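Written below as structure tokens is the structure these notes are about.
A single protein chain has been removed from this complex, and every other one stays in its place.
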Amino acid sequence: MNLNYLTRRLGQAVITFWATVTLTFALYHMMPGGPVESMQNIILQQVTTSGGSVDLEQIEQMVALYANIQPNDPVYVQYIDYWRQLLFEFSMGQSFSHQEPVTTLIAERVPWSMFVSVYSLVIGYTASILLGSAMAFKEKSRFDSIMSSIMVALQSTPYYIVALLLIYSVALRLGWFPTGGRVGTGVEAGFNLEFMTSVVHHAALPILSTSILGIAGAISLRGNAIRVLGEDYLRVAELRGLRPTRIATEYVGRNAILPMYTRFMIGIAGVLSSSVILEQIFSYPGMGLLMYNAINIRDYPLLMGTLIIFTSITIIGILIADLTYGYIDPRASGGGGTE
Amino acid sequence: MKDNSPWTRRKFVEIGAVAGTGLLAGCTGGSDSSGDGEDGNGSSGDGEDGNGSSGDGEDGTNRFNAVIGRPLPEVQFNPFNIQNYGQTISMYLNVSLADGHADGTVQSRFLEDISTDGREMTMSIPEGWTYWNGDEITAEDLYTGFEIQRYQNYDSTNYESHEIVDDYTVKRTFKSRVTPTLMQASLVGDSFVHPELFSEYLEQYEDAGSADERDSVTEELIQYTISAEDYIDGGYGTGVYRPTEWNNARLDAELVEDHPMAESTDVPGVRIYAVGGESEAMARNNTLDRAYAHPNDTWMEGTDLEIESTINWFRAQKFILNWNNEHLANLNVRRAVMAIMPLDAMSAAANEAGYNAEPTQLQTGLRESIHEEYLGEDFTDQLIEYPVASDSEAAAEYMRAADYTQEGGSWVSPEGEQVSFNILSRSNTGQALPTTAFSDALNRFGIETEVNAIGEDYYTTLQNWEFDMGWVWHVASALWHPTSYFSNDFYGVRVGDPEETEGTGETGIPLTTTIPSEVGSEEISGSGQEIRPAQLSNDLPASESTEEVRETTRTLAWWFNYSLPAIAYIQENQTRAMDTTNYEVVPDTQPPLDVSEPIMKGLFNGHIRENSS
Partner (left out) sequence: MSDSEGDTQSELEALFEPQGTVESLTRWERVKQQYDLYVRAPLKVAINDWRTVVGLGLLILFGLAGTVGVWFTAAPSSGQAPFLLGPFENWAYPLGTDVLGRPIHTQLIHATPAMFQMILGGAGLAIGLATVVGLLSGFLRDTVVDRVLMTIADVVITIPGLPLVMVLVAVFQPRNPYVVGVLLGLDAWPALARQIRSQVLSIREEHYVEASRIMGLRIWTILRRDLLGQLTPYIAINAALAARGIIFGSVGLYFIGVLPFNALNWGVMMNMAYASGALNETAKLHWLLWPMLTIFLLSVSFVLLSQGLDSVFNVRLRARHAQTAGEGDTSASKGEHDNA
């Protein structure tokens, strides 16, 4: 790993972050209806949700007053301002619909979404590695062809359908798992067994549904492994009398799994992406649900915040993958070109 | 809303508070879905947690469990700042000044007396009632709330002044005469406030000499937020239950033992979960002691829940007909649409989606349960009766009366244009299914439709008025009163600017229009009767007597029945289940519990006790 590579990777990350914030900002200004309409919508929503009736004219008047309070600077000033706040105050503004700053809201949700995402990735990829190698070693066997068919089925099932089937079967019919929420009622947060079991219990179905996203990797791992198995150096190793297990782990495993490493990190983008649908199905209050609600009621500051954080997490994931790849696979001494 | 009206702007926001968990919350709860959740999806947060073990008894107290409102940390308690105001929760954590009852009356559980005389209304506060922090509730508190509200809506309010008569008496003077019921109704949802929190703003208002100065006070006032923590720790609430612990998912509140309303109850505590995706699961696993229910529900068999109350709720739902559409501008085409609309099927569809609804039998613009009070049988008997089930023959007759012809199965206007409508509806099941039934009936009849179902930013889209027919609720305030149904906005019947006499409103309704002088006649014979519906609905709240209310209501109802500015297709009932194994409603409570959300109202006013039998 050379310095040049490092700076290029960091530069890439910085550019991506800049582009995301800028894109988000631009989209925000393209949204139909400005903050005033959005605020009116939110207030209507809140008022009707909680009470029922509204004097529209009064709301318009009020919203106009709220709008007076909003800064009315030219777009480029707002843009610079947004950056200034983001970089120097770590602030992404105040949510329209919650009584709190966007960063606080997100900070409260991020750990939960990351918890589900990371575990589903780990489970999904572990399963796919195990299955994939098993299939490769038993290439063309009955097991291989059955598993291949199952893989096709899994690849063709959207995670939200998996989620619905799981809710129907193990949650509603069998009652083994809760249908939603992220921790049992009345369980005190903290490092106690009850809390932790409850958290796992609630996260189990979301994690399981999401892990299906990673399982498709088994097919490509199988491909990788079969290719490696066909390489000459394996034959050489065999001739040298190395034990099959050693060959399996040292040669095949390493060479077949390594290409999946970067993919694992990029996989975070996909998993986080799925959270907007899954968290809604499981009413799991994480980032995805926060964003879903924000988009529904056009809470723009919150919307921008969640999109930026979603992307930042992926940027960090990819950066980690890039920077650590060299240690894991010494042959990759800095990657070639911009590929 | 309207000038010279006791329905001040502020009032209309707060009045909703009486509605119990309210329009939208009510419908989701009733709905059989976990995904539908308007409140679950909406601003109201996402139902943290909430599932599994019953809240009962884990800390030794027997708590009454229910789901209402938003999480406490997400709301604030300045009633003059509508942004994030915790309306539902405030309504239950405080004693209310007055409630609307299903029989049309307005009564108070707190005030000793509300008397009216001419333009004046006098309220007497009972002695010895206190805030949680021990401060006594006095006339000054009511005065502060009333006056801030008056200043906040200085130009539009119908309150001339407020006056502290003595420590326990406040007088409100209206700018113009108003009927006694509507004077009392002005208290519904009104809040009084602890002067410690607000006197500063009142002083600023009093010092403000010009509209600009008042506006700048208002600007400050609407940025002032009172967090739940400050509010509860400061003891600024007045209700029977005081919160002790809360988080994003729920709040626990304990009975305030020496509260005057605590006499007849022995329920030591309540646990309130925020509205969220888990509400239904909690009801099914017997965690809740009060839940939304539908008469057809079978799941209650496995729980302690039982349907405890069903009231003819004030809410109805309608389709606005946009007269700017050249076809809908034609009265006979509107009537054809009315005839073809399958009210029964739409009601059935709404019931599948969780509403407890019934088809509207007679198009008066009012909910049927107040027909007797404001229209009378003699009057309603005369009105035009449109088919309730889809009736293509009647519809075809209306179309032919409008000189439309059927060509190859489609209806064509005299100008040779094929009739087609775009229908705006919400994507929630409760609206999307009835809309589909409606649209399919039109298609079968030979009218093309394009349905646009949109999500939560519905109201913004609606107000672009770019639809031919658009769905929306039908009731503008949480009160069983004609003013709720004929208010001049999209929750009532939007006509247009009442000040204008020429031209049309947003939906193409002429501001001055002619209807037959004889009620029930399908056509205008002779000169007819010229009315200005916008102005009538504007005048309605300022009526001086009940007779005048009836008179105006009849004119508006006749206009609605004759011209069909909208079609109210269903009216709702509110069905609530309670854990009757462990709790019971204290019998013969006065005033009676014929209010919206009777169980919650009963609970928070000390009318629910543990079941002794």
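Letters are used for the chains, namely A and B, taken in the order the chains are written, and counting of residues starts over at 1 for each.
Everything below uses one rule, namely that a residue touches a chain if its C-beta (ideal position, glycine included) is under 8 Å from a C-beta of that chain, and two chains touch if they have at least 3 such contacts.
Given the structure is predicted, the values throughout are model-derived calculations rather than measurements.
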{"item": "Which of A:Gln61, A:Ser273 or A:Thr324 contacts the chain that the document leaves out", "value": "A:Ser273"}
{"item": "Option from B:Thr218, B:Thr303 or B:Thr436 whose C-beta touches the chain left out", "value": "B:Thr436"}
{"item": "Missing-partner contacts on chain A, residue numbers", "value": "12, 15-16, 19-20, 23-24, 27, 30-32, 139-140, 144-145, 148, 152-153, 155-158, 160-161, 164-165, 167-168, 172, 219-220, 222-224, 226-227, 259, 266, 269-270, 272-274, 276-277, 280-281, 288, 291-292, 295-296, 298, 303, 306-307, 310-311, 314-315, 318, 337-339"}
{"item": "Touch residues of chain B, complete complex, unshown partner", "value": "31-36, 41, 284, 299, 342, 345, 348-349, 352-354, 427-429, 432-433, 436-437, 440-441, 443-444, 450-455"}
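One rule holds in what follows: only the chains that are shown with their structure count from here on.
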{"item": "Computed distance of Cα centres, chain B from chain A, in Å", "value": "40"}
{"item": "Touch list for chain B against partner chain A, complex", "value": "1, 7, 9-19, 21-25, 34-35, 38-53, 55, 58, 69-70, 73-76, 82-89, 91, 153, 156, 189, 215, 218-219, 222-223, 225, 227, 248-250, 273, 275-278, 281, 287, 315, 455-457, 459-460, 473, 475-478, 484, 489-491, 596"}
{"item": "Chain B partner contacts - residues on chain A that touch it in the complex", "value": "32-33, 37, 39-59, 61-62, 65-66, 68-69, 96-100, 178-186, 198, 202, 280-283, 285, 289-290, 292-293, 296-299"}
